[in-house]
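Moving on, here comes subunit A:
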Amino acid sequence: MITTALLFFPLVVGLLLFLLKGETVKKVALGASIVEFLLGVVAFVNFNKGNGLPQYELNIPWIKSLGINFHIGMDGISLLLVGLTTFLLPLIILAANRNSYKNPTNLYALMLLMQFGLIGVFTAQDAFLFYIFWEVALIPIYFIALLWGGEQKVKITFKFFIYTLAGSLLMLVGLIYVYFQTPAPHSFSLTSLYELELTNGTQSWLFWLFFFAFAIKMPVFPFHSWLADTYTDAPTPGTMLLSGIMSKMGVYGAIRLLLPIVPQGIMEWGPLAITLAIIGVLYASLMAMYQKDYKRLIAYSSAAHVGLIAAGVFSLTHNGMVGGVIQMVAHGISAFGLFYVVDILVNRTGSRDLDKLGGIRVVAPNYATAFLIILLASIALPLTSGFVGEFLLMAGIYEYNSWLAFFGGLTTILGAVYMLKSYQKAVLGDKTEISDKFHDLVLQEKIILIPVILAIFILGVYPKPFIEIAEPAVKNLFSLMSITIK
Partner candidate 1 sequence: MKELVWLVPVLPLIGFLIISLGKNYFSKSIAGILASVAVLGAFVISLGIFFEMNGLHGKAFTLVLFDWISTGDFKVNIAFLVDPLSSIMLLIITGIGFLIHLYSMGYMHDDEGYAKFFSYLNLFVFFMLLLVLGDNYLLMFAGWEGVGLASYLLIGFWFKNHSYNDAAKKAFIVNRIGDLGFVLGIILIYITFGSINYATVFGEAVNLTSNMPVITAITLLLFVGAMGKSAQIPLYTWLPDAMAGPTPVSALIHAATMVTAGVYMIARSNILYTLAPETLGFVAIIGAATAVFAATIGIFQNDIKKVLAYSTVSQLGYMFLALGVGAFTGGVFHLMTHAFFKALLFLGAGSVIHAMGGEQDIRKMGGLKKYIPITYMTFLIGTIAISGIPPFSGFFSKDEILAHAFQVSPLLWGLGVLGSLMTTFYMFRLFFLTFFGTFRGTEEQHHHLHESPKTMTIPLIVLAVLAALGGFIGVPHVLGGNHWLEHFLAPVFKASEVFAHGHKLSHTTEYVLMAVTVILTIVFILFARNKFVSKNYVPSTDDSKLTFIPKLLTNKYYVDEFYNTIIVKPLNGLASFTYKILELKGINLLVDSVGKLVVFTSSVVRKVQSGNTGFYILAMVVSIVVILIINLFNK
Partner candidate 2 sequence: MEVIKAIPLNHYILLSAVLFAIGVMGVLVRRNAIIIFMCIELMLNAVNLLMVAFSAHHGDGKGQVFVFFIMAVAAAEVAVGLSILIMIHRNTETTDVGFLNKLKF
Partner candidate 3 sequence: MTHYAFYFLSFLAILSALMVVFSKNPIHSVLYLVLTFFAIAGHYLLLNAQFLAVVHIVVYAGAIMVLFLYVLMLLNLNVDAEPKNKTWVKVAGVLSGGMLMLTLIATFSKAETQALVQKDPSIGVTANLGKILFNDFALPFEISSILLLSAMVGAIMLSKKEAKN
């Protein structure tokens, strides 16, 4: 029941928003997202932590003739990501408030629709439904990036859309194939797909069909070329949605579909996948080092982090998986935070160019502090949100292969290099012309940043509740995989 409410509430409000005009839109959108967050909290509180199976289920037939059900529900992993979505959206909406976007009605409506799609992806328990939501989530973000993007928006969003869609089409092929492998009457329900016993050869190529879709979405090297442009060019709310939540869809998809359906394929190709992920981590880190555009820098750093998550998940170790799930949440929060502080920067100074910024801490100490905290979370300082997940990920990867862990770990060094360098260039230093335009955080910005910072520390110091939620689901996942691994 609560899943249904969580799923459809943003849709309904989002559609209603199209009918509204003016200032009320912002208030309604914000109110709705807060209500949604409270729903998320309710789901969180009532969740049965001992159980790794989906809870709060709704299962009604949808397309009977093809064995497709409207089946939604949440296990621990879903719940955490849904929680992340509901947590971030009010903040994103609030963050968007300050910028005066033209046609705000549409923007807010699209954001809520985006939330609908994302929650759909995270709660779908039917593979077909999953695919539908997977695409549905793509549409609003495409339009957000297209309508409110920067100068190159048309080209960039186009590439983004086609690239990700091409990937998901491959996933569709894979899904249809496995659908036909289920015993008649065929079914798309995840449970029946999990029970499949596919031959090794089949799993071997099926792996790629799924992997491409998820690899592009995450993105994993070398499928990342859409990322930086899109992140940079999209309006900040869009970028936040993309990096904060949407980049998790790929990993989530891998966890939900790839691992349990083609475990043997992972056995075969996992080494390659994990190597690609690690290469991507280093590659993105290196590129981030070179960037002068702050948004682009964060975009690449985000890719590096997600790459590490992917590597952890593909390591098929308990720690890697749990770490991946926790890190998804943590990275979502810190990525949002980073893009937000940069947005403040751009908003006040009109520039994202690191060479032109500087001296901001002189006039805005609170801002600088908040920035630093979020930045530290992003480079995984212990006791902040980034550390718990990253350590578990590293542990998982190490269990898989120590060299990969070493190379993946280099990102913690490189991350510190580019993050601190950029922080120094943008925020530290003596007063400049740029900093004269700057003033310290205002109330609204504080309202956004305080929850983020609190979340960073809660996740860093007391991640137990979150781990407890994720763990049974992860265990369940492994048990599913061992059923299928012969």
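Convention: a residue touches a chain if its C-beta (ideal position, glycine included) is under 8 Å from a C-beta of that chain, and two chains touch if they have at least 3 such contacts; residues count from 1.
Regarding candidate selection, all candidates are chains of the complex that A comes from, given by their letters.
Every value quoted in this text rests on a predicted model; they were computed, and no experiment measured them.
Visitor: Quick check: counting C-beta contacts as defined, which of 1, 2 or 3 touches subunit A in this complex?
Guide: The touching one is 1.
Visitor: Where on subunit A is candidate 1 touching in the complex?
Guide: 159, 162-163, 222, 224-226, 283, 286-287, 289-291, 318-319, 322, 359, 361-362, 365, 369, 376, 381-383, 387-388, 391-392, 394-395, 398-399, 402, 405-406, 409-410, 412-413, 416-417, 420-421, 424, 428-431, 461-464, 467, 470-471
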